[in-house]
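What follows is a single structure, and I will ask about it in a moment.
Note that one protein chain is taken out, while the other chains of the complex remain in position.
Entry: subunit A
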Amino acid sequence: MDMTDMNAASATTPPGRRQGEVILDLQNISLRFGGVKALTDISFNVREHEIRSIIGPNGAGKSSMLNVINGVYHPQEGKIMYRGQERQRLEPYMAARQGIARTFQNIALFKGMSVLDNIMTGRNLKMKSNLFQQALFWGAAQKEEIAHREKVEEVIDFLEIQNVRKTPVGQLPYGLQKRVELGRALAAEPSLLLLDEPMAGMNVEEKQDMCRFILDVNDQFGTTIVLIEHDMGVVMDISDRVVVLDYGKKIGDGAPDEVRNNEDVISAYLGTSH
């Protein structure tokens, strides 16, 4: 691709920066906890290689939506198509097996372990040696440990956290913990990455770093990203498409510019005059 093409491409972004196939299609999802309706009849899809944001006021059901996607919650109604197949009830570890990784709104790192071990856990699905080989730490088990360590070091390099690799994660500042959590998800080499407020509580520099990492992941590895974020500047800048939830219902869906001008969205965020 020469320079003129690149300029042409960047001039037209977004919408339609990356036109992939639909890999995740959520159809009429409803989720209830007893009498509380967390999600009501929500449909949207995610295309391969795009950055898809979910926004909405507090309690709109954004995190519940992610929990539905990776199997932590099981919706009462609706259909989930993943890579062209209807998904049956599945547990979170099965979602991970299908290449779905995620980070959490409240950091969910393994506090007692070092940065290195936390990110190494992200590769557990790819480790094949059995209990006895591991007990002897010999041959296959050791080779595997070294091979995966190399991959993990690539992630550590990518996220620029080399200097803290042996530090217990509990001792790290908040921003770095968020970064380690992203690293743990990346170590699994996911095809679909769910990020639940990766920039919450960060200062501007940390947000910029995190944005850079997210864009780089998307760009270099082609990872599809579903992002929940409250910082509208970030969302409008980096998303290809945005879906807006309010009180568990979808009130808007489309490219950032469309969503920005959607009247329902404006009233959900700013309120309406009565």
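Basically, contacts are C-beta pairs under 8 Å (C-beta built on N, C-alpha and C of every residue); 3 or more make two chains touch, one makes a residue touch a chain; residues count from 1.
Criterion: contacts and distances are computed from a predicted model.
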Discussion item. Given that one chain of this complex has been left out, which of "Chaperone modulatory protein CbpM", "Thiamine pyrimidine synthase", "ABC transporter ATP-binding protein" or "Inner-membrane translocator" is its protein name according to UniProt?
Written reply: "Inner-membrane translocator"
Fill in: Of A:H74, A:R97 or A:R212, the residue in touch with the unshown chain
A:R97
Worksheet item: Considering the whole complex, which of A:M81, A:L125, A:M236 or A:I266 touches the chain not shown?
Response: A:L125
Worksheet item: Which one touches the absent chain: A:V72, A:A200 or A:I266?
Response: A:V72
Worksheet item: In the complete complex, which positions of subunit A touch the hidden chain?
Response: 70, 72, 91-93, 95-97, 101-102, 104, 108-113, 117, 120-122, 124-125, 127, 129, 131, 134-137, 141-142, 144-146, 149-150, 184-185, 188
